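As you look at this complex, bear in mind that one protein chain is not there, while each of the others sits in place.
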Amino acid sequence: MTYTLIFLAILMAAVVWWLVKQTINVKPWAADSAADAVRTDGVHGLGSYVPLPNIKLGLGVFLAVVTSLFALFVSAYTIRMEYADWRPLIEPNLLWVNTGILVLSSVFLQWAWNAAKRQDRAAVKRGIIGSGICTVAFIIGQLAAWNQLSAAGHFIQSNPANGFFYLITATHALHILGGLFALGKTISRLWQHSSEMPEILLGVELCAVYWHYLLAIWLILFALMLNT
Amino acid sequence: MGLAYILIFLIVASVLFHFLSPWYLTPLASNWGTIDLTLDITFWVTGVVFVAVNAFMVYCIIKFRYDAKKRAEYQPENKKLEWWLTGITSIGVVAMLTPGLFVWNEFVNVPEQAHEVEAVGQQWHWSFRMPGEDGRFGAVESRYVSDDNPLGMETDDPDGQDDIIVINPTVHLPINVPVKINLRSKDVLHNFAVAQFRVKMDLVPGLVTYLWFTPTKLGMFEILCEELCGVGHHTMRGKVIVDTQEDFDAWLAEQPTYAEVLARPTGDALIGQAQYAVCATCHGAQGEGNLPTHGPKLAGQEAWYLRRQINYFKEGTRGAHPDDQYGREMAPMAATLFNDAAVENVIAYIETLPDIPAPTTITGNLEKGEKIYNVCAYCHGVDGEGIPSLNAPRQAGMSDWYLATQLKNFRNRVRGALTKTCTVCK
Partner (left out) sequence: MSDVAHDAVDFAPPAEVEEMELYHPKTWIGKYVWSQDAKVIAIQYGITAILIGLVALVLSVIMRLQLGFPHTFDFIDPANYLQFVTMHGMIMVIYLLTALFLGGFGNYLIPLMVGARDMVFPYVNMISYWVYLAAVLVLVASIFVPGGSTGAGWTLYPPQAISAGTPGIDGGIILMLISLALFIIGFTMGGLNYIVTVLQARTRGMSLMRLPLTVWGIFMATVLALLAFPALFVSAIMMLLDRLLGTSFFMPAMISLGEQTSYDGGSPLLFQHLFWFFGHPEVYIVALPAFGIVSDLLSTHARKAIFGYRMMVWAIVAIGALSFVVWAHHMYVSGMNPYFGFFFATTTLIIAVPTAIKVYNWVLTLWRGNIRLNVPMLFAIGFIFTFINGGLTGLFLGNVTIDLPLSDTYFVVAHFHMVMAVSPILVVFGAIYHWYPKITGRMLNDTLGKIHFWITFLGTYAIYFPMHYLGFEGLPRRYFSYGDTEFMSASSQDLNAAITIAAIIVAFAQIFFLINLFTSYFRGKLAGPNPWEATTLEWQTADTPPKHGNFGEELPVVYRWAYDYSVPNADLDYIPQNVSPSDLKKPTAAQQGEIEN
């Protein structure tokens, strides 16, 4: 559980630090004079006018949940690894290719994000389509890796390392599929002429953050599986 | 106001209940008086807090009840008071925790002079093993477990040959000698708990866990499984019998070593046929069972069950209860099979008899019976075929009237009562 606890400790430290900032030297029972209402609002709390869009914070919270989920998988993996019947998995080389494709899809999205900041609609389209294709390729690649493994006789029940491999890759791929749904929505918005650029920028940005994040998770998981 | 009076009543009643109730810790029979002491310390600390905080609350409810003319005091906080309370609480916590950690340290570290016993749990039975004269346990593996090798012994391990095997749920321990119980499970989680010894620990398949204690009182103590292990959880009982050293040594000498178990004679059906003549008078020439003579059907019953019952009759576990009329008739008959070889021979002959389903002699509501049988099926099998590893004999196709008699006997504690095999607590 060490990995999960490290993650939680960092998160909790951040929460506590933020809370200290909010509460230090605040006397909650002191009422504002009416004229102070605006000022108080600005000093304490995020307030309702802080420009961070709800959806961004929502994504942030969701990513914390996802981190907790994968941290627990990693914890379970490392605990289970200690047992005598653990046999390291021979990872198919295809995974290297898939990793490359996933990196590429992240790069495409980053490119699209930059383009969206420049208000370059055409470039956004190119980037986002490129990313979509790479992502689909990644998922097909992962399925192919499964196929290779099972063709070689490594089924999910053969060994705990195999079990974790199938389970973790499937969970990761499901998260990416969920992301593709959001990406699809952004794409359809891109092709609607009525949609405004700021709205598109937000969509692209959210997708990019999510993709980078899942890439980082994949790199950690892949490194873990390679080294054990 | 009613609230205040009732709260006062509850506080007083709780305290009185604690001091007057007949229900409290069962008398201690091990070295773990320190556990009881830690518990008492916690009781005093928490008891004082319980009374003090609630009494203060009652005071507030009475003193500060609503009065439209009055105003409550406006006091958002009182730092000094809060820090004082935090400090006092912390002291109380330390007072409870410190002895706890010391005692736990004692529990975790087993004394060197402790002798070892292995308790093996399975659904829903206990077995035991002792390391024998060499003081070392033979190797065991889950994959070696079978009906013939219930503890999963590695047959060739020299350390295991002198291991003492106790395939029944009663273990003897010498008084005043620390004992480390190694715990092992064959199937699911179980828990080894003896209320009078205070300590308990789970059995985890794949691991060997342990606990230790020093029995300090002679007598019989019940082992309970306290980790949910399925339908039979509440029936998973065993016994610890604490003996004097001499009694313990005598008991130990009677128990077979693993090597002896391996060398158990195999039966000869031809010799057995002659011995069976005695049995045939009641059980029928073909072992088909006979209601008028109250001899149940034997043909088709499995060897392990026949062996166990014959031995039970021989040693007085069965057929001793005054209300067990037919069992009492059987006991002297079983005694004629004077040694293990004779028992094996007659069983070998019974195994050769033709297995013809016994005729139906009793009637009942089949539909209701089927529902009730759902629970029986967990051990005796869905078709009543019997599951040897669960110590559950075959029921289907055997004498139905006999089954009915025995069920009544079990229910009336004529058969299967726990205290029956107890030799110490007379």
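Going in written order, the chains are labelled A and B, and every chain counts its residues from 1.
Heads up, the rule we're going with is that a residue touches a chain if its C-beta (ideal position, glycine included) is under 8 Å from a C-beta of that chain, and two chains touch if they have at least 3 such contacts.
Nothing here was measured: the structure is a model prediction, and the numbers come from that model.
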item	value
Contact partner of the left-out chain, one of B:Ile167, B:Leu224 or B:Leu291	B:Leu224
Residue among B:Arg129, B:Lys186, B:His283 or B:Arg394 touching the omitted chain	B:Lys186
Candidate in contact with the missing chain, chosen from B:Gln273, B:Asn290, B:Ser389 or B:Gln406	B:Ser389
On chain A, residues whose C-beta touches the chain left out of the figure	1, 4-5, 8, 11-12, 15-16, 19, 22-23, 26, 28-35, 37-38, 40-41, 43-50, 52, 54-55, 57-58, 61-62, 64-65, 68-69, 72-73, 76, 79-80, 83-86, 156-157, 160, 163-164, 167, 171
Touching residues on chain B - with respect to the absent chain	3, 6-7, 10, 14, 17, 21-26, 32, 34-35, 38-39, 42, 45-46, 49-50, 53-54, 56-57, 60-61, 64-67, 70-78, 81-82, 85-86, 89-90, 93, 96-97, 99-101, 103-105, 107-108, 122-123, 142-143, 145, 147, 183, 185-189, 191, 193, 195-196, 198-207, 209, 220-222, 224-234, 372, 374-375, 378, 387-390, 413, 417-419
